[in-house]
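Every protein chain of the complex appears in place save one, which is left out.
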Amino acid sequence: MTTAPRAVRRAAPRSRRSATPTDPAHALLPAVEPVRMLDETGSRLPAHPDYPEPSTADLRELYRRMVVGRRFDVQATALTKQGRLAVYPSSRGQEACQVGAVLAVRDTDWVFPTYRESMALTARGIDPVEVLTLLRGDWHCGYDPAARHTAPQCTPLATQTVHAAGLAYGEAYQGRDTVALVFIGDGATSEGDFHEGVNFAAVFKAPVVFFVQNNRYAISVPLSRQTAAPSLAYKGVGYGVPAEQVDGNDPMAVLAVLTRAVAHARAGNGPYLVEAHTYRMEAHTNADDASRYRDGAEVEAWRDRDPVTRLEAYLRGAGALDDAAVAAIAAEAEAYAADLRERMNLAPAVDPLSLFDHVYAEPTPQLREQREQVRAELAAARDTEGDA
Amino acid sequence: MTTAPRAVRRAAPRSRRSATPTDPAHALLPAVEPVRMLDETGSRLPAHPDYPEPSTADLRELYRRMVVGRRFDVQATALTKQGRLAVYPSSRGQEACQVGAVLAVRDTDWVFPTYRESMALTARGIDPVEVLTLLRGDWHCGYDPAARHTAPQCTPLATQTVHAAGLAYGEAYQGRDTVALVFIGDGATSEGDFHEGVNFAAVFKAPVVFFVQNNRYAISVPLSRQTAAPSLAYKGVGYGVPAEQVDGNDPMAVLAVLTRAVAHARAGNGPYLVEAHTYRMEAHTNADDASRYRDGAEVEAWRDRDPVTRLEAYLRGAGALDDAAVAAIAAEAEAYAADLRERMNLAPAVDPLSLFDHVYAEPTPQLREQREQVRAELAAARDTEGDA
Amino acid sequence: MADTPAVKTTMAKALNAALADALAADDRVVVFGEDVGQLGGVFRITDGLLARFGDRRCFDTPLAEAGIVGFAVGLAMSGLRPVVEMQFDAFAYPAFEQIASHVAKLRNRTRGRLSVPMVIRVPYAGGIGGVEHHCDSSEAYYAHTPGLKVVTPATVSDAYSLLRAAIDDDDPVVFLEPKKLYFSSAEAVLPARTEPIGRAVVRRAGRDATLIAYGPAVPVALEAAEAAREEGWDLGVVDCRSIVPFDDATVTAEVRRTGRAVVVTEAQGFAGVGAEIAARVQERCFHALHAPVLRVSGLDIPYPPPMLEHTHLPGVDRVLDTVARLQWDDQPDPRWLPRMEGAA
Partner (left out) sequence: MADTPAVKTTMAKALNAALADALAADDRVVVFGEDVGQLGGVFRITDGLLARFGDRRCFDTPLAEAGIVGFAVGLAMSGLRPVVEMQFDAFAYPAFEQIASHVAKLRNRTRGRLSVPMVIRVPYAGGIGGVEHHCDSSEAYYAHTPGLKVVTPATVSDAYSLLRAAIDDDDPVVFLEPKKLYFSSAEAVLPARTEPIGRAVVRRAGRDATLIAYGPAVPVALEAAEAAREEGWDLGVVDCRSIVPFDDATVTAEVRRTGRAVVVTEAQGFAGVGAEIAARVQERCFHALHAPVLRVSGLDIPYPPPMLEHTHLPGVDRVLDTVARLQWDDQPDPRWLPRMEGAA
């Protein structure tokens, strides 16, 4: 096979990976343009040589979970206004990434989410009340990470990338074919831990998929202050890790690219890096004021690339979705939100003395003393209340 | 210009940088093969389109400093055996890198060395006794960094990369055309600070040249445990930083590549990454036992690529060096070593109370108390000695 | 300046004014970090600085705390005076190596030929309903690292004054801003210059015992002293302001006068700054003491979440309970009777 001139490849994105086998970098570089399978109206683009189209059943499931996910996200935002959540980072606009990625892995695979992945976790089937436990003000992550194969949502940026490398290596070490899927933001790729995590995974050929949701902002910091690289996917080659870019608002492409990446990792070929180009439609969290750093026109432009309507249009066009089905899914989403709202309205009972239970496997003598002190304080406070 | 097939480019290394201007990564990737200008016997290879040959005067100066540098290195190693130095990391075998790099910068440029760059610093003209001050057991770096535009030799791996980015940015900010040249080892590229340093330099377009001496080992850890990348220079593209690989035992190529990198940075084009493929002929330091992790055959193979004899052969062939000149330089090196030996034999006088002088600009009240305590202890010890 | 009228302002505004005035006064000052530019910082401490001074003087960086601090080291080497913001306490940990091995040591390693006159601003401690990793009291890590100065204001005027002093200082200063006091307000005359770094202040004179506090614990101590009057105790309050250097003279003079002391800190107690203060006070005031120097602190647990942070934080009750144990009747504290040790 001879090398096609770049300009041509650019116009009609094709995999560059098999083009020039003599250059060691060549198998690792992403295609120059992000992989796309649906255009902004939901029409199917020409078939991509590397990425077979996901099954209609999978796409319908993807659509269903995106609709429910978006409704969940709106509900969670509403809960902050009612004071039921301390804070909530919305992922509206990123539904294709949040749901597409978790659909690409098995239940036995591990997911390493950040604070922004609440939707991904509910799409994974974790109880939304559990997912929101920390954000409502409790001291633990809510769900059982071991049972759900899902690490606690990670706030210190990029630190989870290294855990994922370790977990994936440890699983393979013990003969299990688990893949670890790490979510990370564009901003967090600047942290040293990103570098170390990807590098460890590469050196130890750990089955990890690093999934960068490049939503163009890190709170207020724009991508241009994060990197001067052509795109974040170009970081892969520096670790010997194959990488791809994908249109993060194209649900079909996200699912297809992630599926291939997961298969690559599961087959023992080591890690894979995927960068999804997407956009955070809401502020960073409910506490943030995005109008300070980006204008409405920019946000509006991204409304036209909405991943939910895009997939809906495609599925309708393909005859896989009709009004009745759309209505049924919408109703399911409403019911989901209503149930969440209801359960979140019950104030959780949190025992202050539970603070001492899991600092160590057994409380130290010092913690036992402090527990006793707090117990006495609480008793005294109850007495005072009783007196009053 | 059309794209030449890679296989051809591989056989006869040419710059790939101007080949396919449509691919954003293209201008950033290193050539597939390290740049070489002299073969192992010192014969000139075909001219390289990107790298003009350095002047004969510069090459002679490079040779002279390499010979003196090697003699210095041998002397320093000998001083460890005599107990005059606490420890010494030799850079024998890396003379082309150590000397070639500092020759490529001006006196007003800043150099950020690691513990291994003693030879580079002496080649820069810093008094070798000052360079060895820390290693002989004193508490400071010996030379005046501000006057010599040379940061103290840095031990915590990769941490100096970020300082260099900041310094270079600060210099430019203040209107000076200073370039910062950072030395770093292959192993240290795995540290998060390397990632952050290169990225900051790239985002802020700071005039920094990152010079990786890939000597294939980090103490005992081989390169294969450091990275799965085709080569370390491939890390540049992930930061949007152009990169090059060079044969680190080819003094002419090192000087040429560094000269171009420095010019690129000085011209305001931002940072540049250079990876030199070289080899550490000695153990990590005198305290290390390299026979535990690499065999003699490997070391022997590298003797054939000796950078000093290679440049000497070239210069002799070019009529720029004869027996007399070689002898004169050897004599200079001997005199240099003799002077160093002599001065290092004088035990340095270090005042214990000086420990308190530079912790803060002014000692805190607590340090004044502690200073007083130590003064009293020393006086008491003197009294006891006096009694005895 | 003497006739500038006092105005009601918040600590956040005072810090913002200090930064603005420092930028205006000295061209070498530059302010950077995550979200400090256009957004003005997540707490708005840098609000308006980009607009007023331009993006050369106040700018955002990539998200990398070691990078931010290390970049500042380089800027300081080039002659500038960087002021960097760590977004929250726990997010300064990635910079720990840069701080401990470089910021703290560069002057010493170069025999004073290079210095790093930089300020690392760290919004710290809790009481704001923050989730995990957002409320650490991290002062001990810095205070235990020779070469760093560590200061923390408790009042609006001190916030302004200490920040200006920190920026003017030739040594690196870790400047800890108690988040829960950001929006506390007071009448203040700005630009205020209270006292140089290294001076504690007696916030309240007292006869019976001395409460020693800094940062977020100062208002708690003052409130406790007020409440103690009902119990018949006249408590003094010393605000350390500067942890390194520590003002032994002011603290010990007070304790020698009262003969009793309680150290109040919000951080987890074990091996914290409260331990240092207790240790040095009893070393220096032993013969004046009628009771051990006691400590009130946060619990030795990860900082707890909004719902339970009041359980963790030393409040007025815990302070008064502790004051009550200052052996007023010369009885040993029953808690420390041998059989109790380690039991619960």
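Chains here go by letter, A, B and C, matching the order in which they are written, and residues are numbered from 1 within each.
What we mean here is this: a residue touches a chain if its C-beta (ideal position, glycine included) is under 8 Å from a C-beta of that chain, and two chains touch if they have at least 3 such contacts.
Please read these numbers as outputs of a predicted model, since none were measured by experiment.
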item: Chain not shown, its touching partners among those shown; value: A, B, C
item: Contact partner of the left-out chain, one of C:Phe32, C:Tyr124 or C:Tyr141; value: C:Tyr141
item: Which of C:Glu34, C:Glu132 or C:Glu177 contacts the chain that the document leaves out; value: C:Glu132
item: Residue touching the undisplayed chain, where the options are A:Phe72, A:Tyr88, A:Tyr115 or A:Phe200; value: A:Phe200
item: Interface with the unshown chain - residue positions in chain C; value: 66, 90, 93-94, 96-97, 100-101, 104-105, 108-109, 132-133, 140-141, 143-144, 146-147, 243-244, 246, 248-249, 252-253, 256, 267-268, 270-276, 278-280, 282-287, 289, 291-295, 300-302, 327, 332-333, 336, 338, 341-342
item: Interface with the unshown chain - residue positions in chain B; value: 86-87, 134-135, 137-139, 155-157, 187-188, 190-193, 218-221, 225-227, 288, 292-293, 348, 350, 352, 355-356, 359, 363-372, 374, 377, 380-381
item: Residues from chain A at the interface with the omitted partner, ascending; value: 139-141, 144-147, 151-152, 156, 159, 161-171, 173-174, 180, 192-193, 195-197, 199-200, 203, 357-361, 364-366
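As a convention for this text, only the chains that are shown with their structure count from here on.
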item: Chain centre separation in whole Å, for chain C relative to chain A (CA means); value: 37
item: Gap in Å, rounded to a whole number, between the CA centres of chain C and chain B; value: 41
item: Residue numbers of chain A (touch at least two other chains); value: 190-193, 225-227
item: Numbers and ranges of chain C residues touching at least 2 other chains; value: 61-62, 64, 66-67, 94
